[in-house]
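Mind looking over this structure? Questions follow.
A single protein chain has been removed from this complex, and every other one stays in its place.
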Amino acid sequence: MFLKSIDLTTALRPSYLPDEVLLFVQDNVGLYEGKSKIPDHQNGSVYLTSHRICYVDNADPRKNSAAIDLKDIDRFEFYAGFLKSSPKITLIPKPSKRSSVQSRAVSSLGSPSRSATSSPLSRTDSPFRVPTTEPPPASTATWICPICSFSNPVPSNFDPATASAHTPLAPCLACGIKPPLALVLKAAISSVTNRPPPSSSQFSGAPLPIRGRTDLPLSPSDTSTRPHSQSPISNSNGALQSNTRASFQCPRCTFENHPSLLSCELCGAPLISQDPSSGLDNSTLRAESPGPTLSHLQLPGIENESIKLSFRAGGEKIFYERLKGCMTQRKWLLQGAPPVPRPNRASGTESGISWSGTSTPTGERMKTVGIAGLEQRRLEVQKNNEIIIGNAFEDLEALMASAKEIVALAESFASSNGNTSSESSAVANALGLVTTKDMLGGGSNSESLYITELSRNLAEFLTDDARGVLRKAGGIISLVDLWAMFNRARGGVELVSPSDFEKAARLWEKLKLPVRLRQFKSGVLVVQGSDRTDEKTIKALLAWLSSLHSVPPDKELAWDWQTFGRGVTAHDTAEHFGWSIGVAEEELEMAEDRGALCREESDEGLKFWENWIDPDQSPSSDQPYNVI
Amino acid sequence: MTTLSPSTTFTYPRHYNFPPFFTRQPQLTTFHAQCRKWSLLIQAYCRFHRLFRLPLDSPLFTNERLNRRLVPEDARAVLDFMRSEGRAEWVRGGEERSVAWVWWRTPEEWAGIIGDWVEETAQKNTVLTLYELTEGEATVSQEFHGMDPEVLQRALAILVKRGKAQVFGQEDQQGVKFF
Amino acid sequence: MTTLSPSTTFTYPRHYNFPPFFTRQPQLTTFHAQCRKWSLLIQAYCRFHRLFRLPLDSPLFTNERLNRRLVPEDARAVLDFMRSEGRAEWVRGGEERSVAWVWWRTPEEWAGIIGDWVEETAQKNTVLTLYELTEGEATVSQEFHGMDPEVLQRALAILVKRGKAQVFGQEDQQGVKFF
Partner (left out) sequence: MSRKGVGLAAFDRSRITSAQYASHGNNLRSSHSTSLATQLSVFRSLLQQFAQTHGKDIRSNPSFRAEFARMCAAIGVDPLASSSGASGKDGGSFWSQMLGGSVNDFYFELAVKVVEVCGATREENGGLIGVKEVRDRIMSTRIEGGAEITEDDILRAVNTLKPLGSSYSTLTVGNKLYIRSIPKELNTDQSAVLEAAQLLGYVTVSMLMANLHWPRARAKTAIDDLVSESMLWVDKQCDEWEYWNPGFMLEVEEDANGR
């Protein structure tokens, strides 16, 4: 068995090796050994990192979590699942006896999955980024828009052979009107006849000498097909990683893309393998399974069985892509390699307008877009340096108008069929447009994986001893301060919204993590260790106050301080316990509520004392004598 | 508790020098304990100084040494509490709820004391003027000597109700006959 | 905050013209904030004027324009606060707690600066008189030029403890050897 056990951090997540980078997370995944399921490894989440694949079980993370080192994997196969059986990825271990280079070479060549592009082989180790120069005039086919006679390039991934009524067409750049299918077909075919031979629409993975070739045969307005409504999980953990951000290298032009992008910013190559059907959960209606064409060699006598990962909630294609990227990069070999350069996110998007315009089968004509598009076109040409905010407002108007319509439709949609009967919501679901207002504005309120990962990440941020956030705050910190501290640590990029933060905080209990959210009587939300109780806090406060009986004060006091001790302000308490003033006030008032303390209001402000007015209320104070 | 020491100065209880004692406690149980303690202190103070009425700005509510003070509205809350205990009553007339009777001895108790004295000194069926009762030499040693005339009236009214005495005469020249 | 402007006048922070700044605030938390502001002002003021000692009646504590003054006993409270922060010390001798050392640079920091200077100018294992150190031309450009002799002693004492220097000679003719 080449499954190794791993240790987990306090947030029940695999603790990474120093330079190990998390690339992808996917929940409800099950493990198979050979054909049979591995008992109690059927419901967990799988973490793909640059060095390992870690499986963390939901039921009992500590006991049955396991990991497979990428370097032990000989090759891996993708099974897209059929009817009831969910998609799987099989990891075949290296034959431990002889690691023949030959069989390895065969295997790495042997898996040209049907995915559009296979990564160029001759990869220089440090993928140097192609400078984003102004793309040269399109040499590919162009079609003339019947409306505004603007010559639009034919999308590079438009394959005349397989084009059908369903293929999404990019609307005309100027007026945004969808062209009739026939026109584009004719243009594409005419261009194919007069283009140089190797012109298969899918850019074959010919090895690209990186240096010097600036006139890349790029089509400026490459349109990626309609991005899957199920956009790939932005490398959620990558995004959460505050310092090094794992980027996703584009297989065609090796440009480092931001993990959450669907198509490469530079050359527009789709980052995940193409799948014509744009249905939401595309596990059912799958074209043909992109299994390996080469029949893999039956190496006799492999002792350790292959491990299968069964993906029951999707995400297997993205996992497969990232795994492929990983295996080619073989990061675990470059122990000392310099870190991957950070892609600058704000790469000028000015250069290419990547329209991800989508057309719908009915091609309904949209008046507003047309006119606004024309206006925009003219302005675009004239406005290169100074920013005209005026037209910005116009765009804003157009944007808001369409948003308003959506909201209106969504509401009427919801109200029209009243009880959103299952059948109609199924239709809506199928069309991937269950648009409630919150999807538009607030993101789905379902417990997305992002929130659970954020929750674990937060727990780690709090309890990790190096940073000692919770310890330094005296074991308790207000949620607002924590939010500010957490976002401050992220350096002002990809900040977490307060509502997501709060949702994540509410999950700690369910995820059995060592921190708790607590609400004071006044409504203030604070975060504290799960072992912290009011009784302990009161005991600590009383211990401190009783210690003041023996500490001689620096200035003369008017009352018998040996008997009564001294009053403390929220500020003194905060300083003593390391709390914030807000937290100190809440804890003192809690202790007062429980009868342990009483208060003194004076021009010196509010002070809290041991409750000598009603001593039998305070918990069995050890002082035997009754002062009063 | 404070013993009525024969010495000249009134001895304050220890919690009189406990600063929070002068702040109205928001926590209910503690507040009740605070009221009970103030009630006992007020009664002892008035008994010692033989005071029957107590204004809200009495020196009792200010602790010079601690430079702390039970502000009038909190003092009023304490006296309201005493009223519910039957140990105080707001003096009618004058500013509303600004001076209170302090029943370190209730009128009923006074009636009892006066009744017993009359019996001891076998002065039943004799007529005594109110003045004689509280200011006369005979009653010098008695507790009700120098008693507040209004309180005396209340005490006698109770005796009348019990049918043990009969008050007659007008305004300042009143007399009482005991049976 | 005040920037050490090369110009002649010391720029006061805006709250120097806030009247209550000169009154010790009764509320303890407010007073703590007031002390922190005074502490920063005092350190900036002394750094600008290269003062090492500050008397309680220094002109800094009086704002003529506002006709307000931080009275000596309140100034003493502020300096006590700075002492607890490690930013001030009472000068021994003379009237008790009336003049304070203001550590806009602590002796440890001074020791560091002197140590670095010695290293830079490669004067290890050479003997320098204390006078030379603070008054000699060589150190004109250095911050510790014209330093208060007592503070210099404190700094050197720290270097001695760190085994980086050795002081010898008597009263006024003292020299120091750096290792």
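Should a chain be cited, it is by its letter among A, B and C, assigned in written order, with residues numbered from 1 in that chain.
Methods note: a residue touches a chain if its C-beta (ideal position, glycine included) is under 8 Å from a C-beta of that chain, and two chains touch if they have at least 3 such contacts.
Worth saying up front: this structure is predicted, and the values here are computed from it rather than measured.
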Considering the complete complex, identify which of A:I147, A:I189, A:L525 or A:A540 is in touch with the unshown chain.
A:L525
Hidden-chain contact residue, picked from the options A:Y55, A:Y320, A:Y450 or A:W579:
A:Y450
With respect to the chain omitted from the figure, which of A:A59, A:A403 or A:L557 is a touching residue?
A:A403
Contacts of subunit C with the missing chain: which residues?
9-12, 14-15, 17-23, 25-27, 29-30, 32-34, 36-37, 59, 62-65, 67-69
For subunit A, which positions touch the chain that isn't shown here?
171, 176, 230-234, 236, 239-240, 260, 314-315, 345, 349-350, 353, 355-360, 362, 364, 366, 368-369, 372, 376, 380, 387, 389, 392-393, 395-396, 398-400, 402-407, 409-410, 412-413, 416-417, 424, 427-428, 431, 433, 435, 437-444, 446, 448-451, 454, 478-481, 483-484, 487-488, 492-502, 519-520, 522-526, 571, 580-582, 585, 601-606
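We adopt the following convention: only the chains that are shown with their structure count from here on.
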Just the number, please: Cα centre separation of subunit A and subunit C in whole Å.
53
Per the C-alpha means, the centres of subunit A and subunit B lie apart by a whole-Å value of 77
Mind listing the subunit B positions that touch subunit A in their complex?
13-15, 17-23, 25-27, 29-30, 32-34, 37, 65-68
As the complex stands, subunit A meets subunit C at residues 569-572, 581, 603-605
Note: in the complex, subunit C contacts subunit A through residues 26-30, 32
